[in-house]
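Comments concern the structure below.
Each chain you see keeps its place in the complex, though not every chain is here.
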Amino acid sequence: SAEEVIVGLVTKTEVNPFFVKMRQAAEEAAKAKGVKLIARAGKFDGDNEGQVTAIEDLISAGAKGILVTPNNSTGMLGVIKKARDAGVLVIALDTATEPADAVDATFATDNFEAGVEQGAYARKALGDKKPVLAMLDGTPGGTVDTFRHNGYLKGFGLAEGDPAIAGSAITNGAQDKGQVGMENLLSKNGEINAVYTINEPAAAGAYAALKSFGKEADVMLTSIDGGCAGVRDVKAGKIAATVMQFPYKMAAMGVDAVVDYATNGKKPSGFVNTGSFLITDKPVEGIDSKNTEWGLKNCWGD
Amino acid sequence: MNSASALSFGRMSKIAARFVGTPSVGPLLVLLAFGLIFSLTNPRFLATQNLSIILQQTVIIGTLAIGQTLIILTAGIDLAVGAICVLGTILAGKLANSGYDPIAAMGLAVLACSAAGVAAGSLISGLRLPPFIVTLGILGIITAALRLISAGGAFPVTDEFLGWTGNTVRLNGFIVTYGVIIMLLLYGMVWFLLNQTQWGRHVYAVGNNPEAARLVGIPVGRLLLSVYVLAAFIYGIAAWLALGRIPNADPNALQTANLDSITAVVIGGTSLFGGRGGLIGTLIGALIVGVLRNGLTLAGIDPLWQDLVTGILVIVAVALDQLTRGRR
Amino acid sequence: MTPVEPREPVATAPVGVVLEARNVIKRYGHITALDGVDFELRSGEILAVVGDNGAGKSSLIKALTGAIVPDNGDILLDGQPVHFKGPLDARKLGIETVYQDLAVAAALDIASNLFLGRERRRPGFLGNVLRMLDKKGMRAEAERSMAELKFRLPSIGSAVEALSGGQRQGVAVARAALFAKKLAIMDEPTAALGVRETGQVLDLIQAIRQRGLPVVLISHNMPNVFEIADRIHIMRLGKRAAVVSPKTHTMADVVAIMTGAAKFEEPAASASR
């Protein structure tokens, strides 16, 4: 009988709920298809070495296909080539490689576009108020971080370094650091009326800080991710809007593709945008959005 | 001759010696110096609201650093400090969310934290394994266990009792949370233990010279065990304070807590080789870190530059401390 | 040719033997530090233990006080076998020891070191419930007992690491003297001491004996040994070579046995029986 089909999944970290959801979705898909999933991850945002090591181990373990969310778009190229040379199907999830054809296929969201959506909404919703913006970044230099940050500024209509940017803080996407960063920025400038956040945990931290300053009603707090906790925060009015992504879609499609390859030898190709949607209960004109009811049905996490 | 020359030096030198000899004066001066500089760059720094915020931001690391201080005084080190605290938040949250009485939930969580301390302490005192490795191992075990328990990741903890430590109270116009008060109470209590009881003496003795401690009949193993358990108990309390600050149980929180708490301890003047230092220094050390972060933001320094400046100022802080103590 | 006590282990403890050891063996890797040593301390006596460097004196007393666990042999206190798992066990039975390397916590002050492991608590609620230290009381007591030794000290609050070699030794000796309940063992307590201070410590040892407690004194200083010892236990190559009395033997005799220059097999009438 044929050897058990092994699907490898290499996420950026095990820390981020986004990747936790991705792994769970992959596990479910693997179970449904009767294949074995071995998941690995880097230890932190930027752990290229950890991801390379994981892919090498998965090649050694005899994986048929490897799904990887590369930490940055070029870091993984060598080992990906090694895997493909060894006949392993490699699919990039969530983040594209550079060049994009270094992998067989890419199932991802356009993070820059997601940032643009967030920024455009925030600017519109702010109305004619003069914007005073605080930015709660993730880990500076990370690919996703850069795309979302730059996208937001573009959507918001500000250039990097514009005086309307009152300040920024590094949150590593963590709630506690989001809270500390927001508190200190509010201490510095009480006029802040728009807040960019890298993800929903950072937004939750920011909300707590805003609340303790009594400013939660006056500030346009937006985010990206689409975790259920985040959507609930939108519903509760804590976050004005978030941009939802679909990690489970990426993972499930990835597992299916590997199984397909193992049974039929068929390889997927190209970039498949798994899409993103702005979720808000306070839509503004000219910007497509879905309400939280839809959001709660399609969110990830629990 | 010695007493004669001491007298000839006069009261002055005695007072100076008393202060310069106290290990926490150096850090205190550094803290005041930073405070002064920041209040000049931005007057908002000294606003009571801002000071109160700095205190609140210090609550979690400040409390964890109490336990870390105890362990470092015994020449140990604790890399599991954040993991044990997170264990507390997750357990308390899970239990409360699944219908347990919140007080019982918190109690059980603190108990579980203490149990982690029992495990660490037993391995270190019983098998004489290096604390670095034992706590690193426990860090891995707890982190993994937490991810297994809380499969889906973080979840909100809305119970009122569990979040109570985040409520504010006004003291003389100064707004603080109950969490701040509890942290300060813990500092007071552990300070008392360290400085006024036999147990505290023995902590210093074991850290300074474990063989001498053994020879004079101090039960070194039992003492180490008690230190790790007390520290872990405090991490459990810190879990309650953490839920007050962030009503959310996240298995991935506090990843840098080990480095942060050790930093507070070392800036506070406690030696990583054990037996020298104290708790007041740690509180000041934690505040120095908080003041730096807050003050640099208020001074409008870009976060990328903040790390740079913080790196330099941390070194400067310890160098100043060294200087105030005088040479060898 | 010096007459010495026979070395056969006695079957039952003779009357008045406080601490006894039989056939104690201790190896460190391939080094045999104690090679079947016997030992006998009688009540109320000052027993000197002498021997060349590396003869096993310190190893012997460490075995007697639980600081090391011997590989073999029995230790009896008042004729009862005891098994010390650590120094704490011996201390609980009232055995106080000055170890050769002093066992002080250098970063702590003199008073803390004097009371290390034997701290006093405040009376009443503060002490019983809060378990608060009686710092003042300990400090006063420390002042008193260091003054008794006539040591000049910078201040009782100085860290021990700021003391001179002899001052440090004084702290360790004062500690043992202060707390001995059953017997005191001192491993070269006067090695670093000046003439005057040595005299004080010898007086102190005799004062302990006056309290009815026997004392074991390890020393390389033969005049001192002959001045105060009742009996002299001579170590050689990890064994007890002989036990002699200073009344019947000269310093030269003792040195000769110690260095192996004199034989000592003959079961001559023991001077100390």
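Here the chain labels run A, B and C in written order, and each chain numbers its own residues starting at 1.
Here is the rule we use: contacts are C-beta pairs under 8 Å (C-beta built on N, C-alpha and C of every residue); 3 or more make two chains touch, one makes a residue touch a chain.
All values derive from a computational prediction rather than experimental measurement.
Summed over the entire structure file, the copies of each protein chain kind amount to A x1, B x2, C x2.
The rule is simple: only the chains that are shown with their structure count from here on.
Chain centroids computed from C-alpha atoms place B closest to the centre of all protein C-alpha atoms shown. With centres defined by CA atoms alone, the chain at the far end from chain A is C.
Per-chain CA centroids place chain B at a distance of 43 Å from chain C. Centroids built from CA atoms put chain C at 72 Å from chain A. The distance from the centre of chain A to the centre of chain B, with each centre set as the mean of the Cα atoms, comes to 34 Å. Multi-chain contact residues of chain B, defined as those touching 2 or more other chains: none present. Looking at chain A, no residue sits in touch with two or more other chains. Across the complex, chain A meets chain B through its residues 14-17, 20-21, 24, 137, 140, 167-170, 174-176, 179-181, 183-185, 187-188, 201, 204-205, 208, 212, 229, 301-302.
Against chain C, in their complex, chain B makes its touches with residues 1-3, 6, 192, 196-199, 201-202, 204-205, 208-209, 211-219, 275-276. Across the complex, chain C meets chain B through its residues 67, 86-88, 90-92, 97, 99, 102-108, 112, 116-119, 121, 130-133, 135, 152-155, 175.
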